[in-house]
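Apart from one protein chain that is not included, each protein chain of the complex appears where it belongs.
Moving on, here comes chain A:
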Amino acid sequence: MAVVNKKGLLFVLILLAIIFPLIVPNQYYIHILTLAFIWTIAVYGLNLLSGYTGYLSLAHAGFFAIGAYSLGLLTVKVELNYWLAFMLSPIITCIIGVMIGLIALRTKEHFFAIYTLCVGYIIYLIIDKWDSLTGGVRGLIGIPAPADIGFISLSTPLSQYYFVFIILLLVIFTVYRIVHSLTGRSFTAIRNSEPLAQSLGISPMRNKLTSFVLSTFYAGLAGALYASFIRFIGPEIAYTTITFDLLTYMIVGGIGTLSGPLIGTLLIVWLSQNLQFLQDYRMLIFGPLLTLIIIFAPGGISGTFLQWRARRKEKQRINMTTMKKQA
């Protein structure tokens, strides 16, 4: 019964996303939603590492930027075929991710967070200062939109919306499969207790590295999409502001849950749109929100809901058994 409901809900959501541009034929909203989908992909990456494996990475804007700059440089400077560049960008991000992960994952907890924060800052500084390669503060202009696939043109905002949406679905599906696989369970085991996981025969380093690299893959993919969607990138996409944005999306939605990144990103992006008048001051609201959520509902929206449902079921079960006993 519950499975049918879940599938039904999923189906309704997908349908809603498909018909959204038809109901709201407003270019601006379609643009914002496409962008929100791109952020969601990056948040799924962050969630895999921080939520499921328990390693809070603060370098994700950096990996996002590596993906974006890979695509930008490969298409603008190397003039590679768009789709080849699009495939290569997340892979380049992964390769850099392996190198950083190998060292970063030797550290734990606070050290890992501080280490990755510094890695993120170094990536930002390199992009900002390496003028001859990245264009420095001026950024990279003239990145091509996704090339046509056969007859399907991907140059209109509407087609790009569907393109990003399909990729998002693929991302959610793959994350779902990863989380429910043996590897995913190993991630959770490491999060809960690394020594215990190790004593059960799970190799912490190998699994943590897998999680780290997968999470950089999603960040790189999101970055590549961002570059070809916005078509202009500057060093500020690697700055800690973006990392903290991603973190906010994840925490509000629900860290370590499958639906959290989607809910959190869509909600915060929607709120930001409605709080446009706040502009740069939106953190006046989201900063305390982040702190309050972490104090009172550390599971975020999804986590709190799941907890509440589990508790209700437990209560029902207890009621049932007492009723049976009385009868």
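We take it that a contact is a pair of C-beta atoms (placed from the backbone, for glycine too) under 8 Å apart; a residue touches a chain by one contact, two chains touch by 3 or more; residues count from 1.
Quick note on the criterion: contacts and distances are computed from a predicted model.
Chosen from "Molybdenum transport system permease", "ABC transporter ATP-binding protein", "LIV-I protein H" or "FAS1-like dehydratase domain-containing protein", the protein name that UniProt gives for the omitted chain reads "LIV-I protein H". Here the missing chain is touched by one residue of A:37, A:69 or A:115, and it is A:115. Residue A:125 is the one among A:125, A:149 or A:310 that touches the chain missing from this view. Along chain A, the points of touch with the absent chain fall at residues 50, 54, 56, 103, 106-111, 113-115, 117-119, 121-122, 125-126, 129, 240, 244, 247-248, 251, 255, 280-284, 286-292, 294-295, 298.
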